[in-house]
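Here it is, the structure, as structure tokens.
For this depiction, one protein chain was excluded, whereas all remaining protein chains were kept in their positions.
Up next is chain A:
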């Protein structure tokens, strides 16, 4: 049977993903597979070969996936293994689901010292929903703290297999990895599809490459796609010509076609990943398929934040940087926004918290921008008494008139943690207005807790709070869970009677007071005394709920100023002049940039950054 791309018999193809938690060794396992199958030489090997971005490598997580074609011989037969890497974070559930949809099997990789984590469990459920064959594997069996028997029992309990079916490997040393490759061949079903039907290929990833434009990763479900074919994206109807088609092994290798069951990439010359959307179906323009593959969804941002350059002159650079990031990230949205306090910036939409953090970090690191980010917000639906409806992503858009009801997005969260932390976790979830949906023991001492939580309550520092209350042992996953009516109010912060838009927040009425007290107190300490008294107030509409006063400055430096002091004094003056230029004037109040940054950073986040 031939194994050439474009002419591979589906019977010898095995398409699989690896489901794992951050740090459980997925990248190391992938590296080891590349080596054992001989497609990467030892000397070319660099740790975590497949993770291309620095941030990914540093954080040990995968943001963008890739697919790699590897040969593996069992008996006399050479097989083709397509390993489809999945993004490893909670915010990318949809992308994960599309990657899994492109497979017939999944390796469930669990750290033998830590056991399964919430996010892995969530992805496992996605894999089970997609009817994938699961191959359970315990990694890091070489570690002194490994408890393979305990966690084999745990996994067996979750997926309903026998503990002895759980393979044991060390991705680091390579022990057990050849057996795993053989198990993939033996257990994962070959793809089935209509080789002669009209072409349908699932896009499970698309990546922007500055040299090649958008590289679209597909799994051919029916029919075939060839070089020079005119293809159509079924969600938008846009057509393109296939300029290049091929497979990664792991370096790209062009071929003439991809046929049923195969996984590879195609390049059409488009420059923007939004034209090649994850989950979309590729068909032939000349003989299009009647129905797209099921499950396509538009990426929908869940979390929003204002991004402002600290130097006002950096606004064009910020726009350019966001545009560049968007080339590779269809889920990132942004539009210009003007803040009275922070000047020109953008309101950006993200899939979730990590997505937001990654984007902010990349803007600062890769593009060298200094940014102020406003507190993250979510999308509220506000229904007015006159029946009109507003979507509010930014507190400044919160309507003034008579409000009938406010609806907030909620998520269904899964938290896995050692049983000893049940109390603190429940307490945290309750304080964040959570409703418990259920709780199960995964093993004697580990529990899975399910909560419905308002998204707005977890966007700020929930994960940090969870980690600190469980000494880092808890893991969290969440998925959108619709919306609920909630008594939300907008709290404004006023300096000398002038509202400062950057500090407004939409919070639950029960928390408005504590938010007001916290912010006014923080600002009193952060804003330097001015030549006049500055009241700092928190208000809901016209009602003041908290007040602090920054007293007028009485004196500045009354030191001596003799011959030797003049240069020093003048330099200080020049420094103050520069500092004054960096002040933002709110009403008559001069607020240093640092005060905005500090006020918008939670204590936890500040701690983390140090």
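Simple rule for what comes next: a contact is a pair of C-beta atoms (placed from the backbone, for glycine too) under 8 Å apart; a residue touches a chain by one contact, two chains touch by 3 or more; residues count from 1.
Following the convention adopted for this analysis, contacts and distances are computed from a predicted model.
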Inset, instruction - Would you mind picking the UniProt name of the chain not drawn here, from "sn-glycerol-3-phosphate import ATP-binding protein UgpC", "Heme chaperone HemW", "ABC transporter permease" or "Membrane protein"? - result: "Heme chaperone HemW"
Inset, instruction - Give the residue, chosen from A:531, A:549 or A:585, that touches the chain omitted from the document. - result: A:531
Legend entry - Residue touching the undisplayed chain, where the options are A:11, A:253 or A:561: A:561
Legend entry - Touch list for chain A against the chain that is not drawn: 531, 551, 553-564, 566-567, 569-570, 573-574, 576-577, 580
